[in-house]
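All protein chains but one are shown in place.
For subunit A:
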Amino acid sequence: MHQQRLVVVGNGMVGHRFVQELLALHPDLPAAGLAVTVLGEEPRPAYDRVHLSSFFSGTSADELSLVEPGFYQRPGLRLRLNARVASIERRNNTLQLADGEVLAYDKLVLATGSYPFVPPVPGRERDACHVYRTIEDLEAMQASGARSASGVVVGGGLLGLECAKALRDMGLRTHVVEFAPRLMVAQVDDGGGRILRRKIEDLGVQVHTERNTAEITDGATARHRMVFADGSWLETDMIVFSAGIRARDELARRCLLAVGPRGGVVIDDHCRSSDADIYAIGECASWNEQVFGLVAPGYDMARVAARHIGGGADAAFAGADMSTKLKLMGVDVASIGDAQGRTRGALSCVFTDEIKQIYKKLVVSADRKRLLGAVLVGDAAEYGTLLQMMLNGIALPEAPEQLILPAADGAAKAGLGVDALPDGAVLCSCNNVSKGQLCAAVADGARTIGELKSATRAGTSCGGCVPLVTQVLNAELKRQGVEVTNHLCEHFPHSRQELYHLVRVGGIRSFAELLHRHGTGRGCDICKPVAASILASCWNDFILNQDQARLQDSNDYFLGNIQKDGSYSAVPRVAAGEITPEQLIAIGRIAKKYDLYTKITGGQRIDLFGAQVHQLPLIWRELVDAGFESGHAYGKSLRTVKSCVGSTWCRYGVQDSVGMAIRLENRYKGLRSPHKIKFGVSGCTRECAEAQGKDVGVIATERGWNLYVCGNGGMKPRHAELLASDLDEATLVRMIDRFLMFYIRTADRLQRTSTWRDNLEGGLDYLKAVILEDSLGLGAELEAEMAHVVGSYACEWKKAIEDPALLRRMRTFVNSDAADDNIVFVRERGQIRPATAAEKLQCFKGIAVVAETA
């Protein structure tokens, strides 16, 4: 059979999606008669350009990859990287690579994307002048950023503002220079632009509009001086050009394919160019004289082209909706449909609040029946509703202004009502998820927004649809008769978050009082430990007093970690993993005396296993005498602050990570929280302490400390995200205080910071606003609450061994000094380990420790 040679030029987001679509249609390429070659100019396979900026907050190049390992290693498919196509010879269906190699094709797909436009300003090739498109560009920006104090972004569009945020996060004094009279000209109108500008300036980014850069020369106070056409100038250490994109249509131009008036390879509805053997998809294509600078239309083109090449003549590209919602530096901006009101006869309806800095505009059809477009700045809560009204042509209400006016009594406004939407309505346009798919996922068992997200991918990209997706979830659950409750258990009709609030506001100090005022029954093993944890987070009373002891899980009650045979392990605190020889000897001596199994933990300390209840106080008496404190390994509380050796010894370290880790561990030790908390502190960006896998990660920089949050190792690893950069120690500690207390206040039972963060509406930007900008006005309160906990710390073991009533409780038998003979150990590799059931049987037979097996 003749193999059809299919060549794809460009392994970007759309080129890769094309191959995926092709494989979905033809899983066995050779059997389908296809030999596919993909040529990519970049050194790595396709990655997620949409989330490129997250590279700056710690996402690695590998994590951005869109290509599963092994994807391109299958029969009939070949991917060549570092392979730039230099020219196409249509006469004989061949193309030539930059290194001179010639390849023949039967069908060719161009997916070459676009390139950043750099205005032809003299001096633009100077050192530390960048563009923002590839991972290599970002690496170069990072390197420049490390030796800069200020930065300018040329271009105040969507990408420019995203880039300004990246510069600001690197700790640079940041400016945006825009040629037009306002920011985001393509998406917002004058009124919206004004509010947006004020908000962005409030966040410390200086905006200069109507500035035309004429020249870049040497600066007097910084690396560069940008001279503008009006004679004014600005000095800066680095510059990033983000002045729009241009389709990469150079191959097409040179082989005389038709090119659109604004660039881009002209394509028909099947994504075919003016040559029937050549297709173009993604940002390099021009359809109906339009070039689409978003990924969703590109994905749609990939689907259409894959079908058409396989003979599916019915697949057609029909344009795309370019509505967008984004959060730029914590500012919501959304643009829907005909935002500028260009449709003939369009009417607009505007709401401006200069105090709260909110701007909203509706564009309505001449007959006042339908919504044509909208602009939202400062508050985009209505985005999902308005977008669906526009897309589905839903009739406008009598008084359309109600859609954007704040509700008079402060109560939530009636939304559009998800019931009004057809099943086909696409609610998540990033991932193309329809209402029908969401309903099906709920029917298949998704019960929480987190589950629904992972089942459908809805809301996992820009997150703009999450409020609507949540509405669908709740409506569907209700329809299925599932009661939507976040009640802790049958004893409390409240969530953990509500209970926390009730305890704190009501000044409740005991479980009895909490149960009496807000619950029913006796409580259980769900609500009791939660109550104990909340009481400890709020008031930090001794957890083993008579009221609270009975609430504690066995681990907290006996201040040890219960093992499968009912014995416990003991973990003394070794702050930051720094330990003296004397302390090591003491641990060794005690372990030997009580014949405990010793193991070094992942948190840089030593776990001592095999203690029975009655031995715990004896062991701890000796540990306390040797200067140790409880390590809280048993608690839902701060575990360890892992550190690398830092600048004291390491030739790469830039700060004293061990000293910092010790101070942090001593500050937060004993803090009770919804789940365990781990920290890491690294002395330089080599990150030997793996701080980005921790709930709180601190990484030294030349200028201070970067703070990362919500990472996790364990079952579902998650990289921590950069919350703030280059903090001094006092600010770092304040931000951690706020972060931890906000988590303790709002998380669910047993919710690690990573899942808490994934379920936080508003995501990282919201968290930044609350913690760094104090958007809820809670900062001082959270800090004071932490100060109380820190100030009232006492080592639980030190207290326990001085408390005769408690010591009486720490006995294996209330009426005997015997030990539990069901705990049996065997020696292995020089230490004890629990005997297996079979070994126990042997042991009982041989040594006859079982008294009465009559």
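Simple rule for what comes next: a contact is a pair of C-beta atoms (placed from the backbone, for glycine too) under 8 Å apart; a residue touches a chain by one contact, two chains touch by 3 or more; residues count from 1.
Quick note on the criterion: contacts and distances are computed from a predicted model.
Student: Would you kindly match the missing chain to its UniProt protein name, picking from "Peptide/nickel transport system ATP-binding protein", "Tricarballylate dehydrogenase", "Nitrite reductase (NAD(P)H) large subunit, NirD" or "Electron transfer flavoprotein subunit beta"?
Tutor: When "Peptide/nickel transport system ATP-binding protein", "Tricarballylate dehydrogenase", "Nitrite reductase (NAD(P)H) large subunit, NirD" or "Electron transfer flavoprotein subunit beta" are compared with UniProt, the left-out chain turns out to be "Nitrite reductase (NAD(P)H) large subunit, NirD".
Student: Tell me which of A:30, A:566 or A:713 is the one touching the absent chain.
Tutor: A:566
Student: Which candidate, A:27, A:506 or A:521, sits in contact with the chain we can't see?
Tutor: Selected residue, touching the omitted chain: A:521.
Student: Which is it among A:479, A:550 or A:716 that touches the chain not included here?
Tutor: In the complete complex, the chain left out is touched by residue A:550.
Student: Could you please point out the subunit A residues that touch the chain left off the display?
Tutor: 490-491, 512, 521-525, 527-529, 546, 549-555, 557-558, 562, 564-566, 595, 612-613, 808-809, 812-816, 818-828, 832, 835-844, 847, 849-854
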